[in-house]
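Shown here: the complex without one of its protein chains, the others still in place.
For reference, chains read A, B, C, D and E in written order, and residue numbers begin at 1 within each chain.
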Amino acid sequence: MDMIEQIISLALFEDAGLGDITSESILPASRQGTGIIIAKQDCVLAGTQVARKTFCMLDPGMHIQMMYTDGDTVQKGSVVLEATGDLLCMLKGERVALNFLQRLSGIATLTKTYMQALGHSRVRLTDTRKTTPGWRRLEKQAVRAGGGCNHRFSLYDGILIKDNHIAVAGSIAAAVEAVQKQASHLMKIEVEVSDMEQVKQALSAGADVIMLDNMSCKAMAEAVAFINGRAVVEASGNVSLDTLHAIAATGVDVISCGALTHQAQAVDLSMQIHSLPGISNT
Amino acid sequence: MDMIEQIISLALFEDAGLGDITSESILPASRQGTGIIIAKQDCVLAGTQVARKTFCMLDPGMHIQMMYTDGDTVQKGSVVLEATGDLLCMLKGERVALNFLQRLSGIATLTKTYMQALGHSRVRLTDTRKTTPGWRRLEKQAVRAGGGCNHRFSLYDGILIKDNHIAVAGSIAAAVEAVQKQASHLMKIEVEVSDMEQVKQALSAGADVIMLDNMSCKAMAEAVAFINGRAVVEASGNVSLDTLHAIAATGVDVISCGALTHQAQAVDLSMQIHSLPGISNT
Amino acid sequence: MDMIEQIISLALFEDAGLGDITSESILPASRQGTGIIIAKQDCVLAGTQVARKTFCMLDPGMHIQMMYTDGDTVQKGSVVLEATGDLLCMLKGERVALNFLQRLSGIATLTKTYMQALGHSRVRLTDTRKTTPGWRRLEKQAVRAGGGCNHRFSLYDGILIKDNHIAVAGSIAAAVEAVQKQASHLMKIEVEVSDMEQVKQALSAGADVIMLDNMSCKAMAEAVAFINGRAVVEASGNVSLDTLHAIAATGVDVISCGALTHQAQAVDLSMQIHSLPGISNT
Amino acid sequence: MDMIEQIISLALFEDAGLGDITSESILPASRQGTGIIIAKQDCVLAGTQVARKTFCMLDPGMHIQMMYTDGDTVQKGSVVLEATGDLLCMLKGERVALNFLQRLSGIATLTKTYMQALGHSRVRLTDTRKTTPGWRRLEKQAVRAGGGCNHRFSLYDGILIKDNHIAVAGSIAAAVEAVQKQASHLMKIEVEVSDMEQVKQALSAGADVIMLDNMSCKAMAEAVAFINGRAVVEASGNVSLDTLHAIAATGVDVISCGALTHQAQAVDLSMQIHSLPGISNT
Amino acid sequence: MDMIEQIISLALFEDAGLGDITSESILPASRQGTGIIIAKQDCVLAGTQVARKTFCMLDPGMHIQMMYTDGDTVQKGSVVLEATGDLLCMLKGERVALNFLQRLSGIATLTKTYMQALGHSRVRLTDTRKTTPGWRRLEKQAVRAGGGCNHRFSLYDGILIKDNHIAVAGSIAAAVEAVQKQASHLMKIEVEVSDMEQVKQALSAGADVIMLDNMSCKAMAEAVAFINGRAVVEASGNVSLDTLHAIAATGVDVISCGALTHQAQAVDLSMQIHSLPGISNT
Partner (left out) sequence: MDMIEQIISLALFEDAGLGDITSESILPASRQGTGIIIAKQDCVLAGTQVARKTFCMLDPGMHIQMMYTDGDTVQKGSVVLEATGDLLCMLKGERVALNFLQRLSGIATLTKTYMQALGHSRVRLTDTRKTTPGWRRLEKQAVRAGGGCNHRFSLYDGILIKDNHIAVAGSIAAAVEAVQKQASHLMKIEVEVSDMEQVKQALSAGADVIMLDNMSCKAMAEAVAFINGRAVVEASGNVSLDTLHAIAATGVDVISCGALTHQAQAVDLSMQIHSLPGISNT
């Protein structure tokens, strides 16, 4: 069971693990039903595969027709997905599927807004590790659905040397050297810096990527000019719709932005389910 | 392992399951460190126990001192928690602990805003099942931390008869009867209705709680007057800070509000970690 | 994997997790077989779905025909179920399926005996939490198969205030108030009492259900008269086939009885399996 | 986590996995308590370690004092165990610990009754695989606590050739030969037979143990005489307190008896818990 | 999930649990492919079912055609298996399937070499518990594929009394007696001895199997002569291709040899995969 199935499974368990006492008391066994998920507002979709998987984990025979896929922009009123199958399973999966879809589409929709604010800039907008615990892979896919890019997934698939590492190692150079020795030759080394002095140290230590952390736009522009293509430059901190344009204008290559995930709000989607009287699945 | 430990464990695994290549390359084994979590904005705290547990699952010997507890209002700049223990574990747990704390405190803070909008009303404000999949218990605790109440936890610990159930059963009366037969005598029966005719049917069927779904304030006030204490009355749908006061004024007993969880945004908290040079934990 | 699949999986693992050395040494791969489960005594069936699932977890292609369903009374000699599929899987599942079916049918059969002793009484006979650890959901279904009702499933889906709670809270009224504040408005509050003084306190505290614990029939009749419909009344303690009728005659609404599960003995069912020579499943 | 911890964990989860809403609403955090488990009838104890583990899995700091150990005969009124620790954990573990202890002590007590019926016979009384799914190891320990012996644990740690195996192999000799080739040289081979003709075949095929299945005492005595020490002889089928003595008198070496586990009923044990006011565990 | 599925699942997770970033960036969804596994050297195959299962756990619809089965000797250049299915799944499973197949075939191939060295000897060559942790069942099957036999699987399905047991018990006789009392009557008792004095003690204590541990061939021949069929005799220690023949010549019944598993090296097998352009699996 992969991690996405684990989180769906945990979600189904917390909502319906010991049954749905209302529906189980009323529904005849094997009653079939059909349901549609409808967008109640304009949004960019994400999480459609999770929604599908949620229903299929409850009823492997559930037939799901997807009208849209992740990354599509849908208008208010659009039908996103139609499901036909065991009615009890559909009622058990409804809330969980919607809860996933609403939050993930919220992230994709917010990311799209940021991307539109960037306009034709060549800068790469990425997420961070400020994601909902247990949901990282899903939220990173939602960011891509909204047009953004992904930063490292975790602490083990990307190297980022921060102030604590530098303090323990003694210097940026010592930290970079220690990491070069241990890590695979397929990984770039990023160093987080906060002023020009550190930029110089990182560059001469051989950093592949330099993160300018919470620096002013003026200072970032100077750093970009100094680095002059010798390393990838990433801006981090205080990134919002208001500041985005100015940051991009400094010439950095990458802007990483935690708000894409931690400030996203659920978009409105709902499900309409109908019992198919007289039809059972046996 | 209970469900909260499961979600923490999943979160730690996705962030650091295969290690922290940067820190492991640089830190000497057994280096000790100390860290503080600081509020970067005024907020109501929730998730403090999860933050504590996150660090302790990585280093059972981590010493955690909590300056505040769930439900406390803290000012910008306040130190929320101080941790002392294995530095590598602290760096591994930092982001996960913050991700939990920021979102849960966001929910508590939003709930408190709603509670303040209600003023001295005797109405009970509750959450819904529109929670982050896998996080339900945590988010329901956060709602309580913000002064709100909880609706049913899941499909199995509370009965709510909706339109689909009524359609299959044939009538509200038939649905209520079916449920009474199957469910424990310790459970109340709630029926979701959308007009006065259904209110009457629910009442005569013996509903303990009647949910007025997406009804106008005028219609709700009439329903409350008609029911007249013979059932608990719950308002649902279109609940926001703007409408809250008017809904409470209809005389309903309970207002359930999905926005408490699905519209909450992370509050800003950060962690400052320091290595304790020369001190190892062996 | 839900909790029922977990217990089946645990059971299959303990019996055949590392294989069936006898059968694996002798049977050709893919040999097909057919088997029937026969009642060796009159009984009320329960656990038929668990038996089916046991075989299907070993061989998803196993074809199972159920001749009866949970709650049916079968005569000695009746064929309950016929299975056709991989012979090795059938031999591996045989003992586990029977062990489930025999104990659960034992509970259903005992419950039916109690229900018959109650005759036409309108009283509700329920189980308790005195169930086989790991089996609660299965045993509660077996009680329903025998005609009984279920009490709360667990500590989290029903409220029952006992002496310890009252002692800590200081009074019945304080305990009830504390619970009302925390619990969902969909839950009733039950208070366990042992004399008339406590009955009065529970009633005035707003208890929805009052449990008369180990009280004499005379005292219970007085309590019923005093309560007079203002709360549901439950009798508990010393419930056996001998006392059942007298307890029902006191006028209580509910009788809860641990013996339904903890005094049940396995009924006799066995399986006859035949190899289908020359037929393989590939 | 070994299999016993798995079943305890499953049991705790089903009873208190989402909390104990009554106690959590009323008890102050960290309240300490003390409790004793008392025998309400004479019995042979089994499951004392499981009871202890149940409490310790909830509160690793719980102090448990065992007054008796598995296999001890205790009188009505005896205190079996005293626990001191977190009161909430004690209330959560109470029912699960008792449910284990009551059923396992029921098996030990029933086994002791059978052993007493056997008197000074040198025959070995064993259990079978007719155990509660998920509980096999616990129930086999309970049989030993009552003075009985264990048959094979599962399908993989003992060889038993039955009619199906013989049918597929073509003959007892062919079945035994097939098994000898595959199995480790540390395993004996048992063959189930139903008449003297099969006894002879099993013996000449080299069976180490011969199970006389559902044969009359007369036929068993003849078989024992014929075998004359060349194989271990086991009697199986129709073993009850009534028939036990006669079966032992046939001279068989082993009597296996499913009733020890599947006919056992819970013995009566209860727990008295007291809050320790003013004492918290922090 | 049985133990073999657990180890496959762990292996797939460590290699591709968070995806295959290269292939996922390049391959269109649902692209089909076909692949063949080829022997790059002569070898005896083992692990073919694990290889098949690896692909099927990733894509249940993968079509696998096995050209050979475990135990077959294949020539360099032979195609062992052909798979057709989802290309992404095939690329994800390739390395894991090969890693299993290469090591297990290495064990089978080495075992075959030992068997050939034994020639027509009637001695039984077995493995030991010196297997790759987590792989025991697979490696024991590989030994059988190479023509060898299996010793006990684990500490719980076979009895082997060693020096520590004898020291604690006080004597071989006391150790054997203690085990006879506890263990099932279906288990033989093996005693490890290192000189003739211990051989005599083991024999008179009733050992079923006597293991001559690290004894010279001369001493083993004397022991065999002394035991003279009264117990099975096993030789252990210093077993290699060089010593095998001489050990067999001592007349022992069984030779156990850890080298079969711990000295085996992977044989060379590789996979050739082709994309099937224009064909998708939906």
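Rule of thumb we're sticking to: a contact is a pair of C-beta atoms (placed from the backbone, for glycine too) under 8 Å apart; a residue touches a chain by one contact, two chains touch by 3 or more.
Treat the numbers as computed from the prediction; the structure is a model and nothing was measured.
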| item | value |
| --- | --- |
| Chains on display which the left-out chain touches in the complete complex | A, B, D, E |
| Hidden-chain contact residue, picked from the options A:126, A:164, A:236 or A:261 | A:126 |
| Selected from E:30, E:69, E:116 or E:154 as touching the chain missing from the view | E:154 |
| Residue touching the undisplayed chain, where the options are E:16, E:62 or E:231 | E:16 |
| Candidate in contact with the missing chain, chosen from E:112, E:137 or E:185 | E:137 |
| In chain B, positions touching the absent partner | 9, 13, 17-19 |
| Contact set of chain D toward the excluded chain (per top definition) | 1-3, 137, 153-154, 157 |
| Residues of chain A in contact with the chain not shown | 124, 126, 144, 149-153, 156-160, 182-188, 190, 208-209, 232, 234, 253-254 |
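In this text, only the chains that are shown with their structure count from here on.
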| item | value |
| --- | --- |
| Classification of the chain D:chain E interface as same or different, half of numbers criterion | same |
| Angle of the C-alpha superposing rotation, chain C to chain D, to the nearest 5 degrees | 180 |
| Interface hub residues of chain D, defined as touching at least two other chains | 13, 17-19, 153, 156, 159-160, 182-183, 187 |
| Topology of the chain contact graph, where touching chains are joined (line, ring, star, complete, other) | other |
| Touching chain combinations (by label order) | A-B, A-C, A-E, B-C, B-D, C-D, C-E, D-E |
